[in-house]
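One chain of protein is taken out of this complex; the other chains stay put.
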Amino acid sequence: MISQLQTYLSYPFVRYALITGILIALCSSLLGVTLVLKRFSFIGDGLSHVAFGAIAIASALDIRSNMYIVLPITILAAVLLLRGSKQKLLKGDAAIAVISVSALALGYLILNIWPSSSNITGDVCTTLFGSTSILTLSKSEVGLSIVLSLAVVLLYVFCYHKIFAVTFDEDFAKACGTNTEAYDTLIAVVIAVIIVLAMKLVGSLLISALIIFPALSAMRLFKSFKAVTVFSVIFALVFTTLGLLAAILIGTPVGSTIVAADILGFLLCVLGGKIL
Amino acid sequence: MKKLFMILLLLLSACSANSSAVSSEEEKVFTDVQNVVTVTEAPAETAVPEETPLPEKIDLSSMSATICYSTVFDMLVDPQKYEGMQIKVRGPLAARTDAEGKDHYACIVQDATACCAQGLEFVLSEAKELPELGTEITIEGTFTSFTENNAIYILLKDAVMN
Partner (left out) sequence: MNILSTTDLLPGYHQAVLPEALSFTVQEKEYWCILGENGAGKSTLLKTLLGLQRPLSGKVTLNTKGIGYLPQQTPIQMDFPASVKEVVLSGCQARQKGFAYRKEEKDRADAAIQKLGLNDLQKRCFRELSGGQQQRVLLARALCAADRLLLVDEPVAGLDPKVSEELYELLNSLHQEGMTILMVTHDLNALKYCDHVLQLGQEIFAGKKEDYLHSTAGQRYTEAHV
């Protein structure tokens, strides 16, 4: 098996998949802590459906590297949804549901009316479930993914204390003079970027897993925000690598295998939390 | 805070190490292929060594479905890289007839969920009786690609069927 792995690793697209996949999982886990704590776990689903709609549009326009269209549209949606939802919570909830379902349905419709390939079902399946998308990235997509992921990580490190403050107690932060609206917008933009990237790894429908599982697992075991954040990252690194390697070696779809690995990790942490 | 920084530094150094490894691999493969291709290529700029190394062989039939599909996808995207390589592939037989009435045969490669499929076309070196459509066949042939009507086609030529 090791020699088989070595053979696989000689292919550049496999190496790219590993690097990009790990970086994406890293970003998702970082922001995951904030999202889970702010009770925004559903945002992953909503935004990923918007991204799917954007991909459909890009596809109809026959653009292969669709990230340049999908990113701005998803970022716009994220800012509108996350900022709007604060004022009237119920309205925001319904707004996300409406936009998310419409994007998914219309996107699929567009793909069927203006198909750019002969295998629509396959394309949709790949976008929704990410069976091999991380292994079939174009060179520019790889470059963009790496740059964006690193930018997210750096941003998080620099804004770590403010992100903690805004997540723990937004009112208090605002009273201290922190520009909470700016941080909310920043978080919204970063989430959108992460979701568009993560769609390439695990597909639209499974993105929430990348965001939620590391954070939830860490919270079972650790008591400080710093420890939870660090462990989320380690969890994401370990189980994404495991899932990706398993999918490559055994021949299972990448997205679901990574999520299966995450579930395993989560169960281990739940067990660990009960024992310790 | 320090911990996060250390992790970040580790990642950055890992990434830069990887990307340099990638480019040197690609160069190596390219020079190997250049030495082998005979057709209408311009003579290679670099000196051809006395003993031409054997073309690389890729055994798709022994790979996992995930990698197999991705490799074939890569072949479509970057056919130059694979030119002249010996490819072995296993999968169900498929056929189609083109506008001129000529039959084309291909071996189907599916991804893990079997929702995406690629056909790898082949041309047998010797005319042979082909089994029923859908039968699992194993094909070994030399990879080549050509452009026709602005589309890139890939196929395995001088193929042998088992």
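Just so it is clear, A and B label the chains in written order, and each chain counts residues from 1 on its own.
Keep in mind that, in the parts below, contacts are C-beta pairs under 8 Å (C-beta built on N, C-alpha and C of every residue); 3 or more make two chains touch, one makes a residue touch a chain.
In this text the structure is predicted, and so the values were computed from the model without any measurement.
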{"item": "Missing chain: touched chains present in the view", "value": "A"}
{"item": "Options A:Val147, A:Ala175 or A:Leu271, residue touching the unrepresented chain", "value": "A:Ala175"}
{"item": "Touching residues (missing chain, whole complex) on chain A", "value": "37-39, 157-162, 164-165, 167-169, 171-178, 218-219, 222-228"}
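By our rule, only the chains that are shown with their structure count from here on.
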{"item": "Whole-Å separation of chain centres (CA-atom averages), chain A against chain B", "value": "31"}
{"item": "Touching residues on chain B, where the partner in the complex is chain A", "value": "1, 3-5, 7-8, 11-12, 15, 18, 21-22, 25-26, 62-71, 73-74, 77, 111-113, 115-117"}
{"item": "Residue ranges of chain A touching chain B (in the complex, touch as defined)", "value": "4, 8, 10-17, 19, 23, 26, 119, 121-123, 125-126, 129, 131-132, 135-136, 138, 146, 150, 153-154, 157, 160, 226, 229-230, 233, 247-254"}
